[in-house]
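I'd like to ask some things about the structure below.
One protein chain is absent from this view; the other protein chains keep their places.
By written order: A and B. Residues from 1 in each chain.
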Amino acid sequence: MEKEQYKQLEQNVTPNPPYFKNVAKAFLVGGLICTIGQAVSLFYMTFFDFTEATVGNPTVATMIFFAMILTGFGLYKKIGQFAGAGSAVPVTGFGNAVISAAIEHRSEGLVLGVGGNLFKLAGSVVLFGVVSAFFIALIKFILVTLGVVSW
Amino acid sequence: MVMTFVFAFFVGGIICAIGQLLMDFGKLTPGHTLSTLVVAGAILAGMGLYEPLINFAGAGATVPITSFGNSLTHGAIVEAEKHGLVGVLTGMFEVTSSGISAAVVFGFIGALIFKPKGNVD
Partner (left out) sequence: MVIVFQSKPSLIAGGVVAGPLEKRSIFSQHFDATYDDERWQMKTNEQGHRKMVEEACEFAMKKAGVKNKDIDYFMGGDLVNQMTPTNFAARDLDIPFIGLFSACATSISSVIVASLLTEVGASNLALAGASSQHNAVERQFRYPINYGSQKPQTAQWTVTAAGYALVGKHHEEYPSIEAATIGKSVDYGMDDPFHMGAAMAPAAFQTIQSHLEQRNQKIYHYDLILTGDLGQLGIKLLKGMFVESGIKSEELKPLRDAGAEFYGQDETFQSGASGAGCSAAVFFSYVIQQMRAGTYKRVLLVATGALLSPLSFQQGETIPCTAHAIEITMK
């Protein structure tokens, strides 16, 4: 059988991902996680000295704490299998990527294992976040200097 | 106030749904998807569109990973405004996302108390 012919056969047999179902699940779970985040924000604004502008930081940290608990008990991967991007895209997913790698590599010790592999999965997010922030700020600086836009 | 919850749900849900489309239609791995969204958040911040989104949807905009690109870019731009070209660099060092520090700390604690388990239930 030729490769092209096989590719055809493979495409006929392989089911497409359930696009609609997957997007709906991602929307629902993602929305739910953000709603929980909103409740956490409200908690910090009501009982602590946070404003709408500053509440993002404690909210994110708390959500990552939740992610640690769920990851440690093996629940986050089950949510992930169900929700896909719904649980990967919120910061809890970023937390899950860091924490699961940390737990996984504990057996190689705290320095070489945990330290060396902590950002194995999430490192790309840090890389592209920082680099794009740098270039966008630089572009904006140039545009402002040229008088195209203002701050 | 109830409306903030509704907006948080919808905006957060839509950002995640976009992520799912990138994975299923774009055939991207989770790593590629998240990197793309972070860059998208940074671009929106550069155009000054992300802060209004946070005012509108609260956690719906701060919880998705796009906010990470926003907070870094926002920090760099604020410093650039104050200190010019040097600020572009120093801004990013001053305003890292709390997400990173939290993930590092909880990753360390998690590694100390949990073990990887393969059971599906």
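The rule is short, and it goes like this: contacts are C-beta pairs under 8 Å (C-beta built on N, C-alpha and C of every residue); 3 or more make two chains touch, one makes a residue touch a chain.
This one's a predicted model, so the numbers in the text were calculated from it and none came from an experiment.
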{"item": "In the full complex, displayed partners of the excluded chain", "value": "A, B"}
{"item": "Of A:61, A:91 or A:121, the residue in touch with the unshown chain", "value": "A:121"}
{"item": "Residue touching the undisplayed chain, where the options are A:38, A:57 or A:87", "value": "A:87"}
{"item": "Residue numbers in chain A that touch the chain omitted from display", "value": "1, 3, 5-7, 9-10, 12-15, 17, 22, 71-72, 74, 76-85, 87-88, 93, 96-97, 99-101, 103-105, 107, 120-121"}
{"item": "Sites on chain B contacted by the missing partner chain, in the whole complex", "value": "23, 30, 114, 116-121"}
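The rule is simple: only the chains that are shown with their structure count from here on.
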{"item": "Averaged-CA centre spacing for the pair chain B and chain A, given as whole angstrom", "value": "7"}
{"item": "Chain B - residues contacting chain A, complex", "value": "1, 4-5, 8-25, 30-35, 37-39, 41-43, 45-46, 54-55, 57-60, 62-69, 71-73, 75-77, 79-81, 84-85, 88-89, 91-92, 97-104, 106-117, 119-120"}
{"item": "Touching residues on chain A, where the partner in the complex is chain B", "value": "17, 19, 22-23, 25-42, 52, 55-61, 63-65, 67-68, 71-74, 78, 83-86, 88-95, 97-106, 110, 113-114, 118, 121-122, 124-130, 132-134, 136-141, 151"}
